[in-house]
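As you look at this complex, bear in mind that one protein chain is not there, while each of the others sits in place.
Let's look at chain A:
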Amino acid sequence: MEGLVRPLYSSSTILSPKPTNSSVPLPIQLLPLKPISSTLSLSTKLPLPSRSPPYVLYATQESQVSEVVNNETREWAMQDFYSLRKDVETVSERVEEIRASAGLQQLEQELLALESKAADSSFWDDRARAQETLLALTDVKDKIKLLTEFKTKVEDAETIINLTEEMDSSIDSGLLEEANSIIKELNKAIDRFELTELLSGPYDKEGAVISITAGAGGTDAQDWADMLLRMYVRWGEKQRYKTRVAEKSPGEEAGIKSATIEVEGRYAYGYLSGEKGTHRIVRQSPFNAKGLRQTSFSGVEVMPLLPEESLNVEIPEEDLDISFSRAGGKGGQNVNKVETAVRITHIPTGVTVRCTEERSQLANKIKALSRLKAKLLVIAEEQRASEIKQIRGEAVKAEWGQQIRNYVFHPYKLVKDVRTGLETSDVAAVMDGELEPFIKAYLKYKYSMAMSSPSV
């Protein structure tokens, strides 16, 4: 249990890309991807993953690493040494973990397969395919090299620690400095590797739009939808994302029928995309005099929040059915109602979006159109993925409609993710937005699934 909940990243702050309060120094920076300063020993030996986005986020917090070293003459006290030793242990575990989750063995098999392909005498008969194979080969080689680098570097640090322990009378501060900087750089490099590997989907770095819809079950389900709304808003606030409840339609007695949350900030979609699915609650109903045990469902849908200009999807005008809410009666000067809702249906797919939150009709239309485009993009992306899977002959599980997580409040307390198996008994914390363990576990799970089905 403990092992499962342990964060995948060195520090949980990696999930908080948008510092909003400038008065509080945050241990996180948004840095352009550039070679690490040449004074650091690892810079030239750690090639960046080829699929890296132009910008990556990485935590600069080095809580696990001892204080920043000012100069080489610094005296190494025993406690510094112990702290360094602990850092080395932690990083060593991290390296093992990442090597396992990146599927090193599979990568090596893949490498062999690709190499034997490349060695085939008929290899160059199909030039396009050969190019593709070579590219894949470079990719795999780079990745293996990087993972090997992680291992050698951490071993270097371990050797220094072991050496120092053996000759306990004298501490070689130069060596320890080196171990210290190895660990520091390694942490950064692993952070970066994880981010680029786990969040490399086409829209992962975008913001997200979460839509929550109460399932069947009346007031209980509507209350559950409201609880989920609060949970995601809290999560967003904790990550310092700009979180906004864009739309909320209240239930008759309590709770909500539906709500839309906009989460602005880098990688919000990447983190949240795994939340898509059906969420199930089991509890004693507060709306039932007898307090009977009750199960309710709510659907969560997640779409990328794409800036208008990036939605380069051309939808032919005739494919759209745009309807405006009608004020009724004669309209025009006869009526004054703030009814500005716009509904757009994409006729070929039947995908419908409705936008009511803006105060003018045109604004609602523009917003609805951009949501529709985002939705169609995601559908297209999923379609592509499922086509690839079908070609490979794997069973495709429908993601939507499948229950992805159970939240049991009664007769015992447990939140369990059906896909990753991750569970915690601290229901209250989860409902208060402590979602990182679940999100990270899912990203990891998704990543290892992708790894186990080669060359996607």
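Going forward, contacts are C-beta pairs under 8 Å (C-beta built on N, C-alpha and C of every residue); 3 or more make two chains touch, one makes a residue touch a chain; residues count from 1.
Going forward, contacts and distances are computed from a predicted model.
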Worksheet entry | Among "BUB1 mitotic checkpoint serine/threonine kinase B", "Modification methylase HemK", "GST C-terminal domain-containing protein" or "Nucleoporin Nup43", UniProt-listed name of the chain not shown | "Modification methylase HemK"
Worksheet item: Pick from A:Ser116, A:Asn288, A:Ser360 or A:Gln403: which residue touches the chain that isn't shown?
Response: A:Ser360
Worksheet item: Which of A:Val245, A:Val282 or A:Ile379 sits in contact with the chain that's absent?
Response: A:Val245
Worksheet, complete the sentence: Contact with the hidden chain, among A:Leu112, A:Leu135 or A:Val335, goes to A:Val335
Fill in: Residues in chain A touching the chain absent from view
245, 248, 323-324, 326-340, 356, 358-363
